[in-house]
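Before anything else, here's the structure in question.
Every protein chain of the complex appears in place save one, which is left out.
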Amino acid sequence: MLVQDYMTKHPLMGRLTMSISEVQHYMADNDLRHLPVVGDGKRLLGLVTRQSLLVEPVRLRSLDVWEISRYLTTESIDVVMIPADDVITIKGDATIEDAARTMVRNRVGCLPVVEDGIVVGIITETDLLAQLAEIMACSADIPAVRATVQMPNRTGNLAKMVQAIAAQDWGILALGGAVNRDDPAVWDAVVKIDNVTKDAVREVLGEVEGHRVTDLREA
Amino acid sequence: MLVQDYMTKHPLMGRLTMSISEVQHYMADNDLRHLPVVGDGKRLLGLVTRQSLLVEPVRLRSLDVWEISRYLTTESIDVVMIPADDVITIKGDATIEDAARTMVRNRVGCLPVVEDGIVVGIITETDLLAQLAEIMACSADIPAVRATVQMPNRTGNLAKMVQAIAAQDWGILALGGAVNRDDPAVWDAVVKIDNVTKDAVREVLGEVEGHRVTDLREA
Amino acid sequence: MAQNRWVADDSHRVQTPILEAKNLAVSYEIRDGQVNAVRDVSFKIHRGETLGLVGESGCGKSTVAFSIVRFLGKNGRITGGSIRFQGQELQDLSEREVRSLRGDQMAMVYQDPFQSLNPCMRIGDQLCEVLQEHRGLSDREASVRAIQMLDAVYMPDSAAVMRRFPHQLSGGQQQRVVIAMALLNNPALLIMDEPTTALDVTVEAVVLDLVDELRRRLDTGVLYITHDLGVISRVADRIGVMYAGEMVEVASAVDTFIRPMHPYTEGLMRCVPKLGLSKESSSLYPIRGRVPAPTALPPGCVFEPRCDYARRRCREKHPELRSVEREHLVRCHRAEEIRETEWRPSDETILDLQERLRSRSEDGSKVLEVSDLRTYYDQESKGILSLFGLGEKRQVKAVDGVSFEVGAGTTLGVVGESGCGKSTLARTIIGLESSRDGKIDFLGFDATLPLSRRDKRLIKDLQMVFQNPDSTLNPSFPVGYQIARPLRRFGKVDRARIGDEVVRLLNRVKLDGSYYDRLPRQLSGGEKQRVGIARAFATNPRLVLCDEPVSSLDVSVQAAVLNLLMEIQQEHNSPLLLIAHDLSVVRFFSDAIMVMYLGKACEIGPAEAVYAPPYHPYTEALLSAVPTADPRVEQKRIRLSGSVPSALNPPTGCRFHTRCGRKVGTICETEEPPEIGFGDQHRIYCHLPLEELEAMDAVITA
Partner (left out) sequence: MAQNRWVADDSHRVQTPILEAKNLAVSYEIRDGQVNAVRDVSFKIHRGETLGLVGESGCGKSTVAFSIVRFLGKNGRITGGSIRFQGQELQDLSEREVRSLRGDQMAMVYQDPFQSLNPCMRIGDQLCEVLQEHRGLSDREASVRAIQMLDAVYMPDSAAVMRRFPHQLSGGQQQRVVIAMALLNNPALLIMDEPTTALDVTVEAVVLDLVDELRRRLDTGVLYITHDLGVISRVADRIGVMYAGEMVEVASAVDTFIRPMHPYTEGLMRCVPKLGLSKESSSLYPIRGRVPAPTALPPGCVFEPRCDYARRRCREKHPELRSVEREHLVRCHRAEEIRETEWRPSDETILDLQERLRSRSEDGSKVLEVSDLRTYYDQESKGILSLFGLGEKRQVKAVDGVSFEVGAGTTLGVVGESGCGKSTLARTIIGLESSRDGKIDFLGFDATLPLSRRDKRLIKDLQMVFQNPDSTLNPSFPVGYQIARPLRRFGKVDRARIGDEVVRLLNRVKLDGSYYDRLPRQLSGGEKQRVGIARAFATNPRLVLCDEPVSSLDVSVQAAVLNLLMEIQQEHNSPLLLIAHDLSVVRFFSDAIMVMYLGKACEIGPAEAVYAPPYHPYTEALLSAVPTADPRVEQKRIRLSGSVPSALNPPTGCRFHTRCGRKVGTICETEEPPEIGFGDQHRIYCHLPLEELEAMDAVITA
């Protein structure tokens, strides 16, 4: 469950000798949203994103056709790349939650995974999403009930729920929670329980004091 | 924990009367990666993404300066938008895991949330990532131990772990797992336990038969 | 679990405000030029955020609202700046596009729900029409959706409401329908212009809760316009303070109340009584002067003429709205320099007043003694039988057995929702209604007599200040003439000196002699109310009944009028019966308070005792509902369901049992509640056991 387990190893990478037009082609051909640029020894020099590649319309209008052509074919990748110093990176042994936090906080969709300055992989929002969703979703082929329970955002409440489940000898497949978006005094927990019926879950979890089952479905 | 709880409500939306250049400006000004295009009554007509906005370099080179200018200022949004029929959407009462699956499977970074054809919100990879990571990460200010445990991918193994934890009267803050990426016979579980030491967790979880603690950290 | 979550905010989401006004200017064409009603107004409303817009009447709040929805009328237009809605410049949009936005992405709720409702159409049809127009839903779908929306605004029995006409609903219900209608299309922006001003405090509380909940649930941006600082404190995340067409301060709600930085905002705060404070412990400081007309703005800071901190710079240079702290914008040259603690009132007499109030001594003599008073009306049944004269005559028991007394020089406040009988009580005492039963002893007079049969002396000694001075001032006569009338009638003053006496009275209410010849329509609301007070006190009465004397006034005027009332009361040592819905005002002004519900007193006692536990459950609910002008205050959330039952057919037993959250059992439904005394004349009428009453928590904690 670490970044190194879920990153894309051997990502496609750009070289400083590429022109902007080559980079555009390379990224389009390979359906890349992000392209780390490396020097010899896969040392991170920068990052090109689709955003950094966009030719701004304003600029387009101000350039004449010769300039556009020159811009695209002769300017090199370093004109459009985010320099390494400004690229947010992560190490391979960070947890995937850490990576998710880093991305969300910095509003970036991808993190080059760097060890000793060397690019060893790249991890994207989608990689994390696939994995985090899988963690919460568990396997699709076990009959399970997914319940969302609202409880006071105070220590001990999650334990009450887990105990209620344990008391039934039910198996927890996944469990997690977060502060309610609308009301920070409320904590929303999601739990997946296998081999039970919705009714049984409703009854047992509904009886926990101060807890309220807000959503219940087979999942 | 449903899409409607985490989507961005009242997303910025485009209208058919916008020119490509207006759309580009609008998206750039508002830092948008995705723009649903709606008709009267917020009916979904299409979706513009940064990708669909990119003027392909090939095309740029083949257009002369007058054509580029005309293209950007007079062609309307429908030239660059993905038509509604091809846009992957989701309903508000889907779970966030469902949304994550849908995005990962379809390789899209955003889903318009649509009810009866009406756009009621938009949910992006980042929204889900923030939430799913939060679910797994729990609050940052409770001292907790995060353990990754490898176990055989067979029913009953997760239960064994949960029981071992319950037997210690420890509180589970979060729990989840997924099939190991390298070996489908192995299941990786992540569990967060509060108010314990790493050593205690290592000892208790390490004793479960067939289980192996592969990572242990304070989180 | 703890509140600290690492994704503390939605910083990863689109940060574009739902609405952003920048240097907005709006002008109206008038015959002889143009009025710059709104100038240089900037603010933002983010998703899920309520921006409160406050300021006195005539400061341009509603003009801002109308400029957003492009409802400025034929002569109004935006003359400068920009309004961006969802990142798009509204001025770039065609009339057609704005119209489509208006139905679809913005909605507006006005003070008077009737303005938004078609009186000739059933509620259901009106709701469905909106859905069908914008969404193209079928009748059935639209109807289902409309009912869901009525449920969402907590409309009881929403399916039945669908079939009713607007007039068949209470005001609160009407306003909820209007809100439901506004939300039908899930707008990104909801503009609310004084939506609760016409509502009872309990209903207001429910509507405010609703707005807040919907904002959070739907992430709607709300522009909430009100003059009520209590309401804005409850509802707003950030507050924009407007003055004379300009935005003078924008800050978070807490900062606005706790650390206001503009002298005008500070001034507003000093005008409102904080709930729990009394006239002995605090003073209200009206802002001197009045809002300038947009055609006669001062050259420098528009607030300068009224500002206690003004310097030369303020007179010479118009200040910009500038960021003084993070998220705190102020239009004042001296924002950083001025300290609230250094402020001294310009009118030192207010401090004297407080001093005098503190040192007054009650002689304990009773001026008014009311025992078991009952005022019933007959009402024709509205059923079909009445057409044939067969309708049963039904009685409205507006006042149904009320007993209290008012001592010399003291004030008795009477509170309760509309329909509780408090106005009927006043009108019975003053003789505008006849009592059915009970006694009113006023200095030995029997005041149960109707006005027509009252002794002249009784009339002279028992005066009243009405809520709406318009309704008691004859628009055709000059002010002086109308104040002179009682003087003339009761012959208290020599005819030759009446003119002087009127001027003295005008001066007494802080109006100069020039008002003598003005007609009422030339007066502002506050001025009219001063005239009303002058007239009431003209005869030097022994008791003045005040029925919502300040509720229609701006806060600054309100403060001035309340101060005036106190001053005059102090001067005359005349007791007052003060009826008001504003529980802060009543608490501030009154020595004793009576809480009425459906014609009966629930609780009566010294003001500080009534506003502290033990409470009658109804008092508790009222206090929970009252908006307090302090966002730090925590209030227990007790909401009464429904509105006051009809007095035609009041509930049996304790009349409050149908809405009571502390109902004991069937005893509440069958037996009149007993009187429970707590010493010091504090009485509660309730079936609750003494222990439980005594164990009650305070509703309001700072």
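Chains here go by letter, A, B and C, matching the order in which they are written, and residues are numbered from 1 within each.
Just so we're on the same page, contacts are C-beta pairs under 8 Å (C-beta built on N, C-alpha and C of every residue); 3 or more make two chains touch, one makes a residue touch a chain.
Given the structure is predicted, the values throughout are model-derived calculations rather than measurements.
For the chain missing from the display, the contacting residue among A:Leu2, A:Ala100, A:Val120 or A:Ala147 is A:Val120, taking the whole complex into account.
Of the listed positions A:Tyr26, A:Trp170 or A:Trp187, the one in contact with the omitted chain in the full complex is A:Tyr26. Residue-wise, the contact with the chain that is not shown comes from B:Ala178, picked out of B:Ala178, B:Val191, B:Val204 or B:Ala219.
For the options B:Arg50, B:Arg101 or B:Lys192, the residue in contact with the chain missing from this view is B:Arg101.
Chain A meets the missing chain through residues 8-13, 15, 17, 26, 29-32, 40-42, 116, 118, 120, 126-127, 130-131, 133-134, 137-142.
The working rule: only the chains that are shown with their structure count from here on.
Averaged C-alpha coordinates put the centre of chain A at 50 Å from the centre of chain C. Work out the mean CA point of chain B and of chain C, and you get 47 Å between them. Multi-chain contact residues of chain C (touching two or more other chains) are listed as 1-2, 5-7, 12.
For chain B, residues touching at least two other chains, in rising order: 126, 130-131, 133-134, 137-139, 142.
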